[in-house]
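Yeah, one chain of the complex is gone here, protein chain that is, but the others are all in their spots.
The chains carry the letters A and B, assigned in the order they are written, with residues numbered from 1 in each.
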């Protein structure tokens, strides 16, 4: 019984850790904490940003945050807002699915600058859950985002 | 003690399952997976969409997603984004409260097409938690949405 409880606790803690990890992305990105953003990923992690190629590894991911485009967003004022996550947990691996918006200040107004479909592929490392790969695909009626979310499955099996 | 722990685990798993179930709505709806969207609901489930009547049962709910209006949204590019949920859990029944936005691509820009107040009434089935009824009421200053959220209660009792 204690062993079964331990397994159930672990699954809950895993989901919680994954949710917490990904929830840090927005505040860290908004404030330009490039090293901390990169540490959400594994050392060899990949961040594939729709329309902007793939950043591979911590230095490349940090460089996205330190880059001109991101710095210009920060100068205007931006919110990297995420939606809720559907999480497929499978032992030491997981996939989390959800939306992201970039909201940009524009004088006294705000505009949605990007809306994207996201798949976060994660694995358990010695240091805890980390992102192996984030696929971010712009929602614009094109196939890329549709095809990504077409892989999300319906209700998960009951405990 | 083990029995008390089992109860607490169950309550956490129930909340997690409800959150995960509802988090699947957006990606499934965005990608037009009408059958999987319908399966979030009980067989006799109801989806009452503000200003669009009630869809009752899996076939009717799937038909909403397969319908012209939804297909037009998908052709433009859309994000059915949900906010966080406040969950009132009561044994095999639960009510979850939260916002929904439909963000629509418009060329290179994005606009919020709908903002709504939602009440998700759920029950535990043999297959897991499912939606009995989703009430979605357009936020427009009218009574419908205000009246729905006026039923949300303050802080829940401590464990």
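For this structure, a couple of remarks:
Please note the rule applied: contacts are C-beta pairs under 8 Å (C-beta built on N, C-alpha and C of every residue); 3 or more make two chains touch, one makes a residue touch a chain.
Remember, it's a predicted structure, so these values are computed and weren't measured experimentally.
Screening A:16, A:66 or A:88 for touch with the missing chain picks out A:16. Where chain B meets the omitted chain, the residues involved are 1-2, 5, 8-9, 12, 15, 83-87, 97-99, 101, 111-115, 117, 139-142, 145-150, 152-159.
Even with one chain removed from view, chain A keeps its contact list with that chain: residues 2, 5-6, 9, 12-13, 16-17, 19-24, 26-28, 30-33, 35-37, 39-40, 74-79, 81-85, 103, 105, 109-112, 126-130.
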